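Note that this complex is displayed minus one protein chain, with the remaining chains in position.
We call the chains A and B, going by the order they appear; numbering starts again at 1 in every chain.
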Amino acid sequence: MSWTLAQIAQHVNGQVVGDPEYRIRAVGTLTQAGPEQLSFLANNKYRKFLATTRAGAVIVTAGAETDANTNLIVVEDAYVAYARAATLMYPLPKAEAGIHPSAWLHPDARVADNVSIAAQVTVEQGAVIAEGVSIGPGSVVEANVSVGRDSVIKANVTLCREVQIGERVVIHPGVVIGADGFGIANDQGRWIKVPQIGRVVIGDDVEIGANTTIDRGAIDDTVIGQGVKLDNQIQIGHNVTIGEHTVIAGCVGIAGSAHIGSYCAIGGGTGIAGHIEIVDGVQLTGMSMVTKSITEAGVYSSGIPIEPARQWHKNVIRYRQMDKLFERVTLLEKRLKD
Amino acid sequence: MSWTLAQIAQHVNGQVVGDPEYRIRAVGTLTQAGPEQLSFLANNKYRKFLATTRAGAVIVTAGAETDANTNLIVVEDAYVAYARAATLMYPLPKAEAGIHPSAWLHPDARVADNVSIAAQVTVEQGAVIAEGVSIGPGSVVEANVSVGRDSVIKANVTLCREVQIGERVVIHPGVVIGADGFGIANDQGRWIKVPQIGRVVIGDDVEIGANTTIDRGAIDDTVIGQGVKLDNQIQIGHNVTIGEHTVIAGCVGIAGSAHIGSYCAIGGGTGIAGHIEIVDGVQLTGMSMVTKSITEAGVYSSGIPIEPARQWHKNVIRYRQMDKLFERVTLLEKRLKD
Partner (left out) sequence: MSWTLAQIAQHVNGQVVGDPEYRIRAVGTLTQAGPEQLSFLANNKYRKFLATTRAGAVIVTAGAETDANTNLIVVEDAYVAYARAATLMYPLPKAEAGIHPSAWLHPDARVADNVSIAAQVTVEQGAVIAEGVSIGPGSVVEANVSVGRDSVIKANVTLCREVQIGERVVIHPGVVIGADGFGIANDQGRWIKVPQIGRVVIGDDVEIGANTTIDRGAIDDTVIGQGVKLDNQIQIGHNVTIGEHTVIAGCVGIAGSAHIGSYCAIGGGTGIAGHIEIVDGVQLTGMSMVTKSITEAGVYSSGIPIEPARQWHKNVIRYRQMDKLFERVTLLEKRLKD
């Protein structure tokens, strides 16, 4: 397969600077691409490579044309345009429709015609699988789960009973949706289980990264809004709600009943306490520690980055002496006043 | 199914205030429940909803009766009583006994009669599955594993060779128990593997959350005491021991050979160093960093919560200048003395 720059420019709503009939066959990074490859410049850090790239063409944001020595496609947002061009050139591998003979489907599951169910899959009673869905090898769809049109469930995923998955959702391998939330009550020193009877409801166009876990609600549902993008190894507790188009990077933990707004961006490794509220439009940098509600949009951070170990050790000691330092300064101020 | 308040009150050892013959069919939260639903008040934050709830009845702790306008069940501990009532009304879905034809059991596995083994399961040689156990779809029970009476292994769980699971244990999807610990020795710059020949021994009534991992011991066993409750995505290194009735929230990492006492409560995202000891009755708040043994019961914390990013940036700089500030204050004190 190959595409002319004119074809790609039209697809991404851009202007060709150079030869519109130039043909490319693949994408590549600025430093690795060759003459048959299309590259892009979205991060100014890499602008220096524009002069020396061997790429056959480069997608750039308007304003970057001057530095280049190759064909360009000039657009409003180079990264969005690259995403679209790459999606044109590399459509997601679509599993063939059909049910693998080694899969097991309960006779009372309702599976649409145009569905792909891979080897070693289990689909339990009452599950509803809509048209265009594919379910990867080894995945388990428990009783009364519903999966919306054109959603892609990859390998070794577990969707627990009654979980509701929207349309065009992508769920990567190892994800567990709808396991019991951590509901326990202390009965005179021993912990007894609180039944977890809510569901998980996942909106349309959500993507969920590998080995992420989303617990079912205790009574009401856990709800992930449409367009939310979750990276790998995220843990979402029971009754959490996440607003539309929020993105969350890897290794984030969100405790039960936290409510996250829409259009938020949460950095990797962040921890969010339970029973708090975060308004729309909040950004948290990586490894943030959130213990209280956030009531205003904006960027928030926490954590002290690394230092050489010796210096770190000294600073930790100083930190613990701070309170005394305040007293010393107060005393100095008093003395000086006297 | 429906229950009278008298029935429920008897089950939870409470007193009905209102109509003991009132019938309820389900549970619900104070704000969402309707006339056929039973709710509860366990967190004072939600007490304000007691006056306006449409719930048919509410379980409350003695003392909260005055605010309510609906039927009550008054108990000593509302959350424990709710847990019991909900368990009565929503018994854990019990898989039907029987072995699914797509499961594979080694002929030398010893499987009791009254067991449920789901689709796509593997049970290897020498495994022993006691009465009343259920094993979910896609799970793997390796050689010589033993699973005690009435334990519930959910979908896509891996129990590695020789792991010992107690009675009434619940293991959620994606859990891996008994993978090799991180035992490596540095042989002149290259790392060689140290065989991991211990087991994992899980006590009775333990619950283990989705995608949690518990490594086998290097020589002796890794041991999880009875009644321990583990949330999702916890990592427990080789030869860790955890005392009875300790609870651990999600995303906690415990390095090898750490020993955790009984009746501890460990907040989410906490990291615990290897080869240390934590006594009984320790509480750690979320995201704690534990580098040394804890020798006294009590509550411990670490971490500095988020601030607006600009302020955070300034404070990190100040933190790094602290040592100099101490010098400046010492100098001031000296000068003032002179």
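We take it that a contact is a pair of C-beta atoms (placed from the backbone, for glycine too) under 8 Å apart; a residue touches a chain by one contact, two chains touch by 3 or more.
Computed from a prediction, not measured in an experiment: that's the story for all the values here.
Novice: One chain isn't shown here. Among A:D19, A:D150 or A:E207, which residue touches it?
Specialist: Reading the full complex, the residue touching the unseen chain is A:E207.
Novice: Considering the whole complex, which of B:C160, B:V247 or B:V279 touches the chain not shown?
Specialist: Of all options in B:C160, B:V247 or B:V279, contact with the hidden chain holds for B:C160.
Novice: Going by the contact rule already stated, which one of A:G14, A:G56 or A:G136 would touch the omitted chain in the full complex?
Specialist: Looking across A:G14, A:G56 or A:G136, the contact with the absent chain belongs to A:G136.
Novice: One chain isn't shown here. Among A:D77, A:D187 or A:E277, which residue touches it?
Specialist: Selected residue, touching the omitted chain: A:D77.
Novice: Suppose we count only contacts with the excluded chain; which residues of subunit B make the list?
Specialist: 102, 104, 120-122, 124, 138-140, 142-143, 156, 158, 160-161, 174, 176, 179-180, 182-187, 189-195, 197, 211, 213, 215, 219-220, 233, 235, 237, 251, 253, 255, 271, 273, 275, 284-285, 288-292, 294, 298-305, 307, 314-315, 318-319, 321-322, 325, 328-329, 332, 335-336
Novice: In the whole complex, what residues of subunit A lie against the chain that is missing from view?
Specialist: Residues of subunit A in contact with the hidden chain: 27-29, 32, 43, 45, 77, 79-80, 82-84, 86-87, 89-90, 92-93, 100, 102, 118-120, 136-138, 154-156, 170, 172-174, 207, 209-211, 227, 229, 231-233, 245, 247, 249-251, 263, 268-269, 286-287, 303-309, 312-313, 316, 319-320, 322-323, 325-326, 329, 332-333, 336.
Everything that follows uses one rule, which is that only the chains that are shown with their structure count from here on.
Novice: Quick one: subunit A and subunit B, Cα centre-to-centre, how many Å?
Specialist: Here subunit A and subunit B have centroids separated by 25 Å.
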